[in-house]
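Up next, chain A:
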Amino acid sequence: MRWRRILLSRFFIVPAVLLLGTGAWNVYVDLHAHGLLEGSVIDAAGKPVAGATVILSVHDFVTQVEKARTRTDAAGRFRFDDNPSHLIQLQAQDGTEASPRVTIRLWFRGQDRVVTEPLRLAPNA
Partner candidate 1 sequence: MRSRRRATVIACFLAPSLLIFIVYRILPLVWNVVLSFEYWSPLHPATWAGLDNYQEMLQDDDVFWLALWNTLIFLGSQPVAIALALGIALLVNSDLKGASVYRTIVFLSYPLMTVAVAIIWHWMYNERGGLINYALRQLGIIHQPIAFLDSFAWALPSIIIANTWQVLGFFMIVLLSGLQNIPPHLYEAARVDGAPAWARFFRITLPMLRPSVFLCLVIGMLNSFSAFDLIYVMTNGGPGHATELLITYIYKQGFVSTRFDYAAALTVAQFAILLLLTWIAHRAVGGNAGAIE
Partner candidate 2 sequence: MRKLWWRHAALIVISIIMLAPFYWLLKTAITSENIYEYPPHLLPVRPQLFNFVDVWYLIPFPRYLFNSIVVSLIAVAGNLVLNAMAGFALTLPFVGRRSVIVLLLSCTLIPFQATIIPAYLITAHLGLLDSYLGLALPLLSTIVCIFIFKASFDAVPRSLIDAARIDGLGEMRILLRVMLPLSTPAIATNIVLSFIWSWNNFLWPLIITRSQDMQTLPLGLARFLSYMEDTTGALYAFVVMVLAPGLLVFLMAQSAFMRGLTTGATKG
């Protein structure tokens, strides 16, 4: 009988729930943290742009370091598969035109994410 009282007491339930939650979250993170990042680049008129370079830079509190570059395919889509961070900025460049820096915040490092909002190129002001 004493064991039942302890099991139901607050001091057991709250830590148990916390540990369960952490464990479940860890499993979810492992399944979704391959660093995949996909998105698309369009020009001012909205047409996909092929061959544009997309720069991925990791944004730290103090510094900002460029980590990877890739080019868009024929359909204007680009794909990174080694995103190391949880706070990154994407910028597309094609000749003189460039898109504004888009900040993307993820829930954990390397979270797989498809960027729905395309990077829109604008003539370099």
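We adopt the following convention: a contact is a pair of C-beta atoms (placed from the backbone, for glycine too) under 8 Å apart; a residue touches a chain by one contact, two chains touch by 3 or more; residues count from 1.
The candidates were selected such that all candidates are chains of the complex that A comes from, given by their letters.
These figures come from a predicted structure and were not determined experimentally.
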item: Chain A: touching candidate in this complex (1 or 2); value: 2
item: Residues of chain A touching candidate 2 in the complex; value: 10-11, 14, 61, 86-87, 105-109
